[in-house]
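Here is the structure we will look at.
All protein chains but one are shown in place.
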Amino acid sequence: MTIRRRLVALVAVLTVVAAACSTGSSPDGSAADRQNVPEVSEWDAVVSQARGQTVRWYLWGGSDSINRFVDETYAPALEERYGITLERVPVADTVDAVNQVLAEKEAGKDRGAVDLIWINGENFKSLKDAGLLRTDWAEEIPNARHVDWDDPSLNLDFGVPVDGAESPWSSAQFQFVYDTARTTEGDLPRSYAQLKDWACANPGRFTYIAPGPGAFQGTRFAKGALFELSGGADQWATFDQARWDEWSPELWAYLNQLKPCLWRSGTTYPKDENELHKLFANDEVDLTITQAAVGPGSLIDEGLVPKTSKAFTFDANSIGDYNYVAIPSNAPNPAAALVLANLILDPAMQALQLDPANGFGLGFGIDAATVTDEDDRKALDDAAASRGTAAAPIDELAASRVSDGAAEYQDLVEQGWRREVAGGT
Amino acid sequence: MTARLARLGAIGAIVVPIVVLALGAVSIRWFFPQVLPAEWSGEPAHDLLTASVTVRALSSGLLVATWVTVIALFVAWPAAKVLARPGLRWRGIIMALLLLPSVVPPIGLAMGINVALLNLGVEGTTAAVVAAHLVPALPYTVAALAAAFIRHDGRIDQQAASLGAPPSYVLLHVTIPALRGGLAAAAVLTFIVSWSQYLLTLLAGSGRVVTVTMLLFNAVSGGNPSTIGTLALVAIVPVAVLVALVVGPLERTEGAA
Partner (left out) sequence: MTAAAGGATRAWGSVLPATLIVTVPVTYALVQGIGASVGVGVQGADGYSLDAYRRVVASPGFDRSLAFTLWIAAASTFLAVCIGSSIAWLWTTRPGRTRRFDAGIVHLTVSIPHVAWAVALAATLSQSGWLARVTAATGLIDRPDQFPVIVGDQLGLGIIIHIVTKEAAFITIVALPLANRRARALVATAATLGATRFQQFRLVFLPALAPALLPAAVVVFAFGLGSYEPPAILGVSNPRALSVVALDRFRDPDLSRRADAFAISTLLGVITLTVAVALWLWARRWARPAADSSR
């Protein structure tokens, strides 16, 4: 009995000691043993190495239609053309994939679990700054010739130089959505100033997504207001603390004036798009938002919003940008990831993105003007023309489109909003 | 009379929300103010149920829960047998120790287990998730089995042994059949604890082991109402079926000694 008692005590002590000791970081891994992938310029070698591999693509799983699009468009093509298996890994938030890679680095893992991430903005910055992304490949893959890499809204991601570390997938632009059955087009607000008047004339019928990590649509809404208040978006392309100090009080003042007129008097905000769509569909608020080039088209098909919904933008300051795919430096199947990234830019694939029937609905990542193949060109043009009646008019979109600001403002807006407007943790 | 109303109210409070979920699962555009859906459609539910992600999540969840149940029963059996004996010293302390996972705030437990698995280098594997689930599940397995052992009259085992039956025979043909109700209840309880986990699976599995509860949680921020309803039903129905199967033995566990 005494022996048993001692044994138990020993185990208990060992456990506590083990816990206390191992809270330290794990031993440094040896220099990343990158899988020997042929040079990207030797594309045939890359393709043949990729054959038989499985590519694990981590992407935000919150949209059924996007998930379906990926499963039904890229997966079969990868299988048939390249013999690659696509494993789509849904994450609740891209930051989870980022944390995965960061944690793998901390644990010294040279072969991680992530091959490709759907990424942009602050998440891209995190991984790039940590040196955890494969670089200098995005402009070398064959279909990169269709990408307008000279365009600053492409080669800068939230103001961070891309440096070939990510390749475009699609483009998005911030728009509002209204219900033609409830609101007439003439009554719609066309600027943030008009929005405030409109919201206060109809108290409780408008709200916006709470800006925060992973809720970039809310941040985008706030940034649009900032651009309008400060007289323009271009000045925000570079980071300038003084400019922020000058204009952010105006932003908080605006949002705080808007607050009492909001849904639930601004005491709470929807935390994601789905929640806002639900309020809109159930007649609690009159506006929701979307980023898709097809407007609410796919949302209507999914049954998330009424059939009579339509998109529109303000006259200016509608933030548009690209989203990308990136390959972690410890990806176990980088060759397959490269092939997938290239496939995404294939003009025929890009045309499929825009067609509302396919459920994706985000805009092109490539420049249609660079496509010389006739059939591909036709497919792209048809897709652009068939965005559907729910989409906002193209000239309206083009006229109001502005680039996002420098990356540093993202966090400042989000933290500032929490502090100055929401008053929460 | 008030007791009857209260009873009906209580039953309604549980059943009505589940029915609402079911209605959402088989309809589309069921917006305010529709009390009953105006557009019925089985298509979204069908698409969801046949999607490979759903099938994989279902099988992951079942696999994990089954492993957890098997291992838990294996480990809990000897412990429960001993704890059921009235004279054991330190019985109170052991029972208190077994209570430990339930009195630690779930967020702390999940984060700590995540780090432990990370340091061991096994996080993200199914085995890691099974190991993690064992922590909250075992206490229930032991408690349920111990209750069964308490009601079990050990003398029939002794009689069989004294008649010359080898211990394995006694176990397989005397003890287990006599305990099968309690055993079933313990198995079901353990299975359900594992099946229902969300945070532990998320953190121990690093988001790589995807179960139905995880799909459901993600669907809340991204899916349409019929997806949410369907997934919620997929999460609830197996539980309901299992409970219905073992209500009898469960009740006897709580009944008069």
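Per-chain numbering from 1; labels A and B assigned in written order.
We take it that contacts are C-beta pairs under 8 Å (C-beta built on N, C-alpha and C of every residue); 3 or more make two chains touch, one makes a residue touch a chain.
Only a predicted model underlies this, so the values are computations on that prediction, with no experimental measurement involved.
Listed residues B:Val129, B:Val142 or B:Ala186: the one in touch with the omitted chain is B:Val142. Interface note: of B:Met111, B:Ile156 or B:Leu172, the residue touching the hidden chain in the full complex is B:Met111.
Panel shows subunit A; residues 1, 4, 8, 11-12, 15-16, 18-20, 22-25, 93, 95-96, 98-99, 102, 106, 122-123, 126, 204, 210, 213, 263-264, 267-269, 271, 278-279, 282-284, 418-419, 422-425 of it touch the chain omitted from the view.
The chain not shown here touches subunit B at positions 3, 7, 10-11, 13-18, 20-21, 24, 31-35, 75-76, 78-79, 81-83, 85, 88, 94, 97-113, 115-116, 131-132, 134-135, 138-139, 142, 147, 192, 195-199, 213, 216-217, 220, 225, 228-229, 232, 235-236, 239-240, 242-244, 247-248, 250-251, 253-257.
Here is the rule we use: only the chains that are shown with their structure count from here on.
The mean-CA centres of subunit A and subunit B are about 36 angstrom from one another, to the nearest whole unit.
Residues 19, 22-23, 26, 60-64, 67-68, 71, 88-92, 96, 100, 103, 107, 109, 113, 271-275, 278, 281-284, 302-304, 306-307 of subunit A are the ones touching subunit B in the complex. Those residues of subunit B that touch subunit A in the shared complex are 28-29, 31-33, 44, 47-48, 51-53, 115-116, 118-119, 121, 124, 206-208, 210, 215, 217-227.
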